[in-house]
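Submitted below is the structure of interest, expressed as structure tokens.
For this depiction, one protein chain was excluded, whereas all remaining protein chains were kept in their positions.
Chain naming follows the written order as A, B and C, and within any one chain the residues start at number 1.
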């Protein structure tokens, strides 16, 4: 699927993919610079104040993202290639450690917004210095060890994850502000195209699931293994705002029988009546986008909904969510079109004419909640050492999402990719693809 | 497995099993009386004050259990067989509704301990009246509909679940009291027998999992379906206190690398240093049992631990927990011995000599945490109507436990039975069986 | 004032007043028995379940009150008169210690409702045993030391405070129960009598305030000292339900300008729209009384309101609350009529014809919020030792109430008596007397 990935947009940074063959240092350097530069590009629209604030415990200030992704290279890559490496600033080891107990104590996550210093300028400087160190090594070292190359690759994928978080965290931050600031004047998505939902059928059988190790993947995508899927069907495209509005108007948020017990409690205690960022004004549904407030467009995929809402919608629609292996089986056949962060829409796009065959938008646009809890694949072994804390220790009380979104870098996603969030999470670009049992 | 179930004890109530063939009303009546009488028998050691108190939001007062299980028959069975049935007390419909939104509003769960009235005597009276109604119908009606019989069966299994909860809730209540009251002078478990842990191996392959519908089961055990299990191995018996003590002494509760992230947070915020009900006195580990405080015995299965602790222990032991389908595959071959509530020990027993072949104690003694999140089987359909809320709406943020415990009625358990609790839960008799990948 | 105290009712227990002259042991014994017997009498209407439950952290189970008041004599009196006294049950020292750090650790207050044991019967037995010990000493000892007699007196006044709390805590408990149980069929208060509110004027000047030590008082009423009161006026009777209803209907609960900032926050976060225990049914205001639910009667003094509500009402009425010294100055002239717990109404009474001169109901009926924060009188010295914790350590964030209520024993109250509660408290029989500056 990756090989024929098509570009929707011209302004895509050409980021050489991590392709599994251990790359030459010079290729790595190009890729390193390209990924790092993209983080900077995402900050272009910001004023200094935007970098500083943490709008909720789950989010982080932009400057923290910029520092933490740099910390990752400084902590894991530089010491692996330079035994004499000395820290840029010893206190950063503590301040920008997210959750790696093996590295040491961590500055408390909910207090990331209390750090007026280091300043944004100091963090840019930190990035520059670490970039120089990394570039110096990649320039000079013709024989990067396989382990070091893997860490570098991991660091770049890690930074790409934070690129997505930078956008979703900023969106949340702006949504708290009655002045309704916009991140950017986003690209216009063009005329929309209404298109009926179909279901594609798959027979039962044993399938291979997971990543085969021929290129970069996170450890949680491995090992490749077999699962038995009973026959199922899966929707041809994500659920749209129009369809979700019918659920709202049918009193979906008022009917406990549609909801998981914990979901119904969320509805009541949090007062949910619509997706996050929606607001009814003068009888019309408006929403916050990264381009500022605007009307809800009927043909766009619904997004910013929790697992609970996705599950309740599916029950209302007499369907269900796919398991993550059903999703992965189906994705292997799918067209590889979708909208990613480089396209600059910063919002999921309506289906285009011509996308009406096969499964559309499996990659990009919206993350798709599956009904699978995030857990270890059979035979899963986390990476040794501190980096083993990257994914494995979160395998509890989280649901798997698949496929990436309009805020995901294109070179970051693949069909085996497992994203995960607690079921009440709404600030990601998360949406719905329906599934069902065999008729 | 059920057919050769062996009795450890003489004082077992003989409760005719629900055997799938739709029973004659007279058999149902015998079974009804037997189950109901067992709830009463469990209350024998109590004083009036014990019935009233709710020691934590997750627990309920004994009198609430007695009323709610009665409410279940009054709400679901009696109207199904008597169109003119009139409620015993209309306010009970609200007071003793646990969580059935389709039945109506519910008195708030965390306030169940605020109800000084109805008194215990009034609730015994309520039970008597409903028992008379049910008996009247079963005596007189030679043609109980299949649906009505199923509701009755569900009501009896429901009451058996609450029998277990009555014991675990009372244990928790007594543990809050510095006077350390005992529930009963429990039977002595006899001399113990240390026995090395072995692992049995299973090859990979497709297996049928779930209940076949030939007898009673909960809806969440169906439909029977296929799963692919990669090769695995599973422990011959539950982990003992002795083994768990080694984990404690090896600083298991102080090493974050052994824990899931959410588990480590529980350790820190709740100050866990040992299983629930353990306390170190003068250098010796003591524990609360239903017979009062006593020493921790090395050969008993460890119990009252959370999923987080089970998972951390397994990681420390270089093993893992089984998936629920691995557990079920293995259980199909297992000896059917174990200790249940009727045995009157109210605590898991050490392995006996002679139990050293095959997999011991798969049923009874301790519930065994699996690494599987509680979720719907492929093709799962909840029962129609209010009873569909019984199981299906909890399929989120809970982990599956298998096999029953020393507080489970013997006729209540089976190898396809899926119990579930949030991963931080400790007040059930929950323990550990280890598993591993194929060598 | 005490000397001419008039009895409204015939069923008053005749409790000899603590009269300052150090009493003979035989008089003390009569008084001891009388006070202790009154606690028992208040329990007559209860069923066992009523004794056990704690309905909120501020309240205590009845059986806790019965045990704690006994503990007080056992802890402070018996060791003072019998150097060899041995504790009835050493664990009670901990369980029934309310807040005396000098005595030792305390079982946590919010968990008083978790104690199924000691049972009610065991606590009655505890009371009996301690009563025997006390009676034995008072019978035999012709020379009780002055200090011991003072402790006994304090213990009796302490028990009288808990008699009031038993009633208010039970009322709160019953109010949590949808079955709306009643404490008792209370006496009927007779025909009511509407009576206009007047204001009595007092010139400015220096006044002596506080207790002169000639009879029993709490330490917080001393030393007697001088205050300067600017000229003021004070209302002739408490504010009635009718008057308070006008405030409600004038949107008193919706207008922030009438409220203290902290009061307005209480209104909003707690959803106050009327006094505690009021509920609108079919357009009519109903209330919970200790005789069960009934209509709100217009001429009764309003009660179960917080300081915040009293203050807001006064502002709405273009008046203010009195300071505690204004109240005490005025009370010195007042008629000593009022309704107390022995009268058996368990609710404040409307003004009677004939009470229309001078200041009515200064004692009894409802506690009257003053605008004075509870603080030390100049020269205040708490009692030495553990009993110094009785009053002094609460001198922060509490407001003074004066005059006693329909739940206060008649022999317990006096014009210098200072009750105190946090300003959001509503479960006491607390009401309003208005005051104002000189015209």
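Structure notes:
As a convention for this text, a contact is a pair of C-beta atoms (placed from the backbone, for glycine too) under 8 Å apart; a residue touches a chain by one contact, two chains touch by 3 or more.
Just so it is clear, the structure is predicted and the values come from calculations on it, not from any experiment.
Taking every chain of the complex into account, the omitted one touches A, C. Checked against the hidden chain, the listed residues A:91, A:125 or A:254 yield one contact partner: A:91. Listed here are the chain C residues that touch the chain not shown: 99, 101-102, 204, 206, 225-230, 232, 256-257, 259-264, 307-308, 311, 320, 323, 371-373, 375-376, 378-379, 388-389, 393-397, 399, 423, 437. The set of chain A residues touching the chain not shown comprises 47-53, 55, 91, 94-95, 107, 111, 113-120, 173-174, 176-179, 181.
Criterion: only the chains that are shown with their structure count from here on.
Taken as a contact graph, with one node per protein chain and an edge wherever two chains touch, the assembly forms an open path, each chain linked only to its neighbours along a line. The most central chain, judged by C-alpha centres against the centre of all protein C-alpha atoms, is B. Comparing mean CA positions across the assembly, the chain most remote from chain A is C.
Each chain gets one centre point, the mean of its Cα atoms, and the points for chain A and chain B are 39 Å apart. Counting partner chains per residue, chain B has no residue touching two or more of them.
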